[in-house]
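Missing here is one protein chain; the remaining ones are kept as they sit in the complex.
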Amino acid sequence: MAGMKSAVVPEGTTPKIRFREPQIEMAHGAGGIASRRLVEGLFAPLLFRSANPSLNDAAALEIGGVRLAMTTDSFVVKPLSFPGGSIGELAINGTVNDLAVSGARPEAIVVSFILEAGLPTEILEAEVRAMAAAAEKAGVAVVGGDTKVVEHGKADHMYISTTGVGAYLPNIHIEARSVRAGDKVLLSGPIGDHGITILLARGELDFEADLRSDTRSGFPLIETMAREAGPGIRWMRDPTRGGVATSLNELARDCGLGIHIFEDEIPVHDPVRGACELLGLDPLHIANEGQFLAVVAPEYADAAFNALCQAPGGEGAVILGEVHPQPAGSVLVTTRYGGSRIVDMLVGDPLPRIC
Amino acid sequence: MKFVDEFRDPEVINTTADEIRRLAEGSRHYRMMEVCGGHTHAIYRFGLKDILPDNIELIHGPGCPVCVLPMGRIDDGLALATDPNVIFTAFGDMMRVPGMTGSPLEHKARGMDVRIVYSPADALKLAKANPEKHVMFFAIGFETTAPSTALTIMRARAEGIHNFSVFCNHVTIIPAIRAILDSPDMRLDAFIGPGHVSTVIGCRPYEWIAANEHKPIVVSGFEPLDMLQSIVMLLRQLKAGEAKVENQYKRVVPWEGNPAALKAMNEVFQLRPYFEWRGLGFISQSALRLRDSYAEFDAERRFDVPGVRVTDPKAAQCGEVLKGVLKPAQCKLFGKECTPEHPVGALMVSSEGSCAAYFNYEHRKAMASSLAWPA
Partner (left out) sequence: MCLAIPGKVLELFPGFPYLATVEVGGVRRKVDLGLLENDMPEAGDWVLIHVGFAMSKISETDALDQMQTLIMLGEGEQALQEVRGYGLEDPEPPKPS
């Protein structure tokens, strides 16, 4: 789970539940402000009592002297299949990426299926094949899993959940609190491809474009970057639901500093830009499944950036911005002509607008 | 992107901003209102306030069709869609607007068939694809959008589609501007005129603002250079003591408007005697309803509309902010009880409402600078 505030409750004390909402709404799963409230206000006080909850995408465990990263994620996607991928691929790459941005080599994954009765086997088989291919490409072993079947209508064809473990790379230590003013913010490539692909694939808006989801394992790029600049990497995250804006806002709040993004550096493919202009959406809020953000100390930033640019799949990398003392806890987009705007986390999913 | 990128050129923005600073130099304070919500959004999105001199004050006008929609109309529309055979369709802008019983998205989460459409034409397509259901389109917007609704209804008639209706909340811009100018607290020097409404109604309808009220008005495009050029044009008029209507958005706005669009609107719609505007009260001849000849497509006549009237909480100062009398941050509820996440008033719900725009793009910048941290 990304972005959890530290809420270790010592043994023997009563946990304080700060989550006051009477029922769960869609917004609580959207990865933005409401999700964070649920995690910090309900899950953290009750569940994370004696473990060491981190602010990162994966939990750091130490078992018998060995440090391991562990993470879980679930995938609820409509439509199941779309240009560039399908739910199966997302399920593998998503967990692989959560481990990778924690600075760990993904080693093993277990898979949990919740299947809807009536789901045609050929659809399930296609997803399993996609998962196998993605796992092989990512170099990760699928070592077990579980299956449940629910009544027709109780699951959108299928929900997939994956849990992964990985071994930490030796020279990286990811910690939001280590971020300093002057650090550079790197982005691995163009944003918005996945979210807009899904939006178009749903067919409700009747748009068509040559666009594919960017789902892929980010580990090879991260490993390359770590080789050249490992000690300088302070923080990483994969900007999935809620986009770059949400990830950077989480960072800003966790480190208490201001993140400045250079508007002109934001890499966006033309169809994503066209769709966003047409629908009144901001690419910074759109989900990605194959990109990552990295905050790097200034003395390592060039090495990290060059390593990315020269690696296969990293050609679109940019230095997106830098860390400043102000505005503390916020993300600011600046333009070459001196204009600026705050970009916030979204409340729910981005909605098209006509006004 | 052609016809977009040129008007975002940073070099030209810098030189135009320089010209504005030069023209505005002096002790005079200029208060300009941008009528249209799209302009409010553009001001914040492009950070234009950062490059304007302090003596030019931009005041946000009431041209946000979501913001001025009374809450009761949302409840009415949702009430019509409680029938499981009805598909409720609306633009994305409407989806999070709360009625007393919740927003359309919340109703969707509870099982109502609620769908976002990009175009009224898509709602009609849904009707064709679902003959056993009824598709209701919750129409909002000023004169920019009304012709498209009108044309869609005409297409529905021509194609013999009967399972389609429109819940019409279209409003007109001139009465809103009149209400602003009639407001006793108002002190405005000039107007930045709505660019896209003007592609339909043209520039003539604003002539009374210049002739009778002696305020300059420049019909403006939405890119940064459009708005900056409009401000240059307004400053020149103000300094010369002139008051006329000018068209900055010539590449798209015809002075006489769009006759086909006006014809379609006139064919399908007529003016309601009066309509309630949230924050502004009842305004006569300010909103559209379907003509009798198109009654079968009028959701209000096909179904029983409860006619819910919801008054805003007294503490919410939406009306004053809408009229530009108060700044968003001056409303007592701003940022506390009323935020984009749980909006009390409509100006916080729509992302182009002054309060939401200010909150999303500006608020924390202002707080950071006011705390005067050392550099």
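Just so it is clear, A and B label the chains in written order, and each chain counts residues from 1 on its own.
Heads up, the rule we're going with is that a contact is a pair of C-beta atoms (placed from the backbone, for glycine too) under 8 Å apart; a residue touches a chain by one contact, two chains touch by 3 or more.
These numbers come from a predicted model, not from an experiment.
Residue B:18 is the one among B:18, B:207 or B:242 that touches the chain not shown.
Residue B:118 is the one among B:30, B:46 or B:118 that touches the chain missing from this view. Mapped onto chain B, the interface with the missing chain covers residues 1-4, 6-7, 11-12, 14-16, 18-19, 22, 36-39, 41, 63-65, 91, 118-122, 141-142, 144-145, 147-148, 151, 155, 194-197, 199-200, 222, 225, 229, 232, 248, 250-254, 258-261, 264, 352.
Those residues of chain A that touch the chain absent from the view are 200, 206-211, 269-271, 273-275, 277-278, 280, 353-355.
As a working rule, only the chains that are shown with their structure count from here on.
Per-chain CA centroids place chain A at a distance of 35 Å from chain B. Per the touch definition, chain B reaches chain A in the complex via residues 1, 4, 10, 13-14, 17, 37-38, 41, 44-48, 50-51, 64-66, 91-93, 95-96, 105-106, 109, 115-119, 122, 125, 141, 145, 224, 340-341, 350-352, 360-365, 367-369, 373.
The part of chain A that touches chain B in the complex is made up of residues 25-26, 33-34, 204-207, 258, 264, 270, 273-274, 277-280, 325-330, 332-344, 347-348, 351-355.
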